[in-house]
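The complex appears here minus one protein chain, its other protein chains still in place.
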Amino acid sequence: MKLDLDPEYEAFRAEVSETLAKNRHLAPTSEDKGYKNAKRIAWQKLLIEHGLAARTIPKAYGGYGGAPDILKARIIAEEFARSRVPGPMAGQGISMLVPTLLELGTEAQKQAYIRPTIEGEMIWCQGYSEPGAGSDLAALRTSAVEDGDDYVINGSKIWTSTAKQADMIFCLVRTDPTAKKHEGITYITFPMTTPGIEIRPLVDMTGTANFNEVFFTDVRVPKSGVIFEANKGWQVANATLTHERGMLGDPNATKARFLELVTLMKTESVNGQCLMENPLLRDRLMKLQAEVYAMQANGLRITTNRLKGEPAGLAGLIVKLNGCDLNHEIARLAIDALGELGILYEEGEHLRADGSWQWRYMYDLGLIIGGGTAQIQKNIIAERGLGMPREPKLAKA
Amino acid sequence: MKLDLDPEYEAFRAEVSETLAKNRHLAPTSEDKGYKNAKRIAWQKLLIEHGLAARTIPKAYGGYGGAPDILKARIIAEEFARSRVPGPMAGQGISMLVPTLLELGTEAQKQAYIRPTIEGEMIWCQGYSEPGAGSDLAALRTSAVEDGDDYVINGSKIWTSTAKQADMIFCLVRTDPTAKKHEGITYITFPMTTPGIEIRPLVDMTGTANFNEVFFTDVRVPKSGVIFEANKGWQVANATLTHERGMLGDPNATKARFLELVTLMKTESVNGQCLMENPLLRDRLMKLQAEVYAMQANGLRITTNRLKGEPAGLAGLIVKLNGCDLNHEIARLAIDALGELGILYEEGEHLRADGSWQWRYMYDLGLIIGGGTAQIQKNIIAERGLGMPREPKLAKA
Amino acid sequence: MEFALSEDQRLLQDSLKGVLGTAAALDQIRKIAVGDQAAADALDAALSDFGLAALMVPEAEGGLGLGALDAVVVQEALGYHAAPSRFMATAIASFLFKASGTDYLGALASGGIRTGLALTELFSRRDGAGLSVAQDKLSGKCLLAMSMDGASHVLAAGTDGRIHLAAAPQALTVMQTIDRTRIFHEAGFSGEGSVLAAEASPELVAFARLLVAADTLGAAQAMIDKAVAYAAERQQFGRVIGSFQAVKHMCAEMAAKLEPGRALIWHAAHALDTGDAEGPVMANLAKAYMAEAGTFIARTATEVHGGMGFTDLVGLHYWYKRIGVNRQLFGSPEQAREAAARLQGFAA
Partner (left out) sequence: MEFALSEDQRLLQDSLKGVLGTAAALDQIRKIAVGDQAAADALDAALSDFGLAALMVPEAEGGLGLGALDAVVVQEALGYHAAPSRFMATAIASFLFKASGTDYLGALASGGIRTGLALTELFSRRDGAGLSVAQDKLSGKCLLAMSMDGASHVLAAGTDGRIHLAAAPQALTVMQTIDRTRIFHEAGFSGEGSVLAAEASPELVAFARLLVAADTLGAAQAMIDKAVAYAAERQQFGRVIGSFQAVKHMCAEMAAKLEPGRALIWHAAHALDTGDAEGPVMANLAKAYMAEAGTFIARTATEVHGGMGFTDLVGLHYWYKRIGVNRQLFGSPEQAREAAARLQGFAA
């Protein structure tokens, strides 16, 4: 057990922090809004240049060309957090498409898409889920019918964030309706400007449209947009799905929220009593703190497994289930602690924290459901983590 | 909504309480132990005579011959509880076999068994569950093979209480191994003195043998012991199984335990502080009190349904699940409230309540499992109460 | 002995649900939530025509002379349809007027006066809120006052520990909560006269909390019904999700939590009607019980709906938010349990 870093890494940390200090005046501010803001793109390019973004992407495709190093990646993230300097761009293009292209794309596709994507000049959205295919993603029905050098796509997608801002979409479509459900799927990319695409914002319980529905009517796209091979889309998608799962339930984000809750309970008073002096609220806070510490330690365990190239096993499989639930519970305690004022949601003299606790209480429930519901997570833990039998096959009705 | 009783019933209550007061000097005491104690049998006969036991059993079979009246039955129970006068005999013979005989027995069987059973001269035990057939009772394998006018029984039963004291057993055996699992079962009665029966006490987690295993080796019993018809045993058993289910999770018993817990928390002190002054323990106590009140009210609802001859629906289906869990939680809070001393279990200066809280904490877990596990209960609530689909048939492996 | 709703009470609930089925259909609720005054007025009118204002007013005063049990039956129906209504404020006013034997009951029944409700500071004071009383004049502010729209009067908690009836103040600022169907205000008083001052009795507080419990009962029942119905329709992995044991058990657990709450609410209401000393204890515990059960059901029913439950498409969130607001109204579950403990002498 060794939680401090080798001198080499401490030196790297110093270097990163110096770079950030030296350049922070060039960072975009809250004024620099929008996806293609020049200042944000310039900043992203500067970060790549210094190996603080797209670090492991080959130089040939516009990246920094650094060797993969989980610790250095972690140090970079920590330094951005500590210094409060705006971090690199995120988004599904950078986090999901680019890794896929590097693994399975053609040279032409890599040349065409990676550089503009990581530099923020090309925005992507994801077309996986469908209204009829939620937990059962492979049941997707959006069809792509061959016609010469094109596919003609009909159907619809749901839970597509940034659909309105996106230049391109990476999308799962059914190219062989006769094959088994996992074997007739193709992973294809095409411009969102293609005729026949309609975007409908999807308002959710938080009252805002965090996602969209995307409808395809006779959308004609070139076969050259296929990644890897036709009818191999399921394998292609799974490479990146694992990325997505990892993104949920980050223990450091959870700890940050917990600390906000502590501040809330230290500073708020009701009937002249500080909330922290309420033994029932304090006991609930300590219960949550135990879980926060536990999930952080669990995260360190996973990082170590990754460093060693070992599977994280149960420690990894539980993160989504526990992490999302813990976030939800932190928000719940914050609302309970605020009592009557905890129900406020919109601008006003008595609103606390911009209503973010209520927003999180709802949005986190969305995350408990999204990316594999709690029930799916428990199936995975039981089957992959504990080696219990899979759901038995049903008799044909 | 009307919770008080009509004058007729108040009069009946007065009458019952007077009868108990007048005769309590005849009641057995803690000295009068054992199943066939003369004083207990005399007391039982006296209670039957006054319609305070076996009330609705026809006179011809040794009962009081009263008309069924749920309210009078409840009043009788309440008066026994209030006056602390020892109540009528219980046991599976009286609660399960006798109702079955009255419904489906031959005249000869009724004549032979009902009177001695209700008078406590004849003790019965139940042979339903088997090691291999727990929740899946109908999977029982104890075989009964025809041989002239007899059956020859081989196999074993488990969870048989009072097996050692019993004169007779009522038992489910498989008489047709070729039939569907519910259709090859026969309900049969025979003496426990029949050669080939071995009884092995079944020690459980409480450290005592509350139940037994019973082993049958070539046990030859006359066919005349069959109740109703051969291979109709499943229907016969179900009539009485419903009785058993009803016996678990009685809200009045739960309330009595809750009141013991209140007394405990009012009288015990730790570090000079009365337990009731501990806000965390008090809040948990109040949470449980809400459930105790709720289950009591739920019980009143069920009684009303039965008075009207209506099905109790969800209110009835949840009783076993909620009631057993609530008892378990009451014991858990009592143990937590006692803290370090809550772990004591055997005679000693510092033991509280004879260790009954720990005994209940374990025994109640047994009841959560027994008579249909919590999972079975949830299936029943979902399927019968909410009309959700039954578990789909599996494909042949 | 009969522990059940009477024929009249079932009739009352059915006919009210009939009215709400149209006046508070989901599309109407959606309109009300975005501030469509016409839709809000239509619902308000429908409920007034139904005679809710007169429900708890004695017949001698021109009312229907019904009691707490009838009131919870009504409130449950309102919660079931996520329908905004001034009924809760009116019922609490009736209860208070009856207890203090005033002559406002007739006006309340006839609609001559319509009361808002500003009780928050009975339970939680902060942000400088609180109503001071000097020479029967009220000054100060109350947070999260209910049913102030269209109110002629308000029942407001004073820092003197009493509840005052006064003309509705002019200074009203909307306090927008997650529940856009029910509008709450900050009410600023500047010398409005207290025309009636009554003690904030344990019975009154208990009745107010019981109404909130009944509202959550209805809303939670609606969410269970929707979850069971959705599970019977929705196909995943080649079967309806309602055939998965996990989904069945989620629904069973919801029902097992809710059903005893219904009986507890009936019992508490009956006890309040008959003056049973246990009434206030039961009512406080019912509020706490339904707050906890409601939180569980709101989350679980949403999970059964999967992604759909998170979207606005099925509108499930109106019930989720109603339950969320009810949890905090008139004091937290912990406060309600502590009140029950005090009533029994378990707490100082």
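Observations, loosely collected:
When the chains are written out, they are named A, B and C in that same order, and each has its own residue count from 1.
The rule we apply is simple: a contact is a pair of C-beta atoms (placed from the backbone, for glycine too) under 8 Å apart; a residue touches a chain by one contact, two chains touch by 3 or more.
Source: prediction; values computed, not measured.
Here one chain is not drawn; of A:285, A:330 or A:343, the residue touching it is A:285. Counting the whole complex, the residues of chain B in touch with the unshown chain are 129, 132, 134-136, 139, 158-159, 202-205, 268-272, 280, 328, 332, 335-336, 339-350, 358, 361-362, 365-366, 368-370, 373-375, 378, 391, 394. Residues 1-5, 9, 71, 262, 266, 276, 282-283, 285-287, 289-291, 293-298, 300-301, 303-305, 307, 314-315, 318, 321-322, 375, 377-379, 381-383, 385-392 of chain A touch the missing chain (whole complex, contact as defined above). Residues of chain C that touch the chain left out of view are 244-246, 249.
One rule holds in what follows: only the chains that are shown with their structure count from here on.
Centre-to-centre spacing of chain B and chain C amounts to 41 Å, using the average Cα coordinate of each chain. Residues of chain C in contact with at least two other chains: 239, 247, 334. Residue positions of chain A touching 2 or more other chains: 280, 394.
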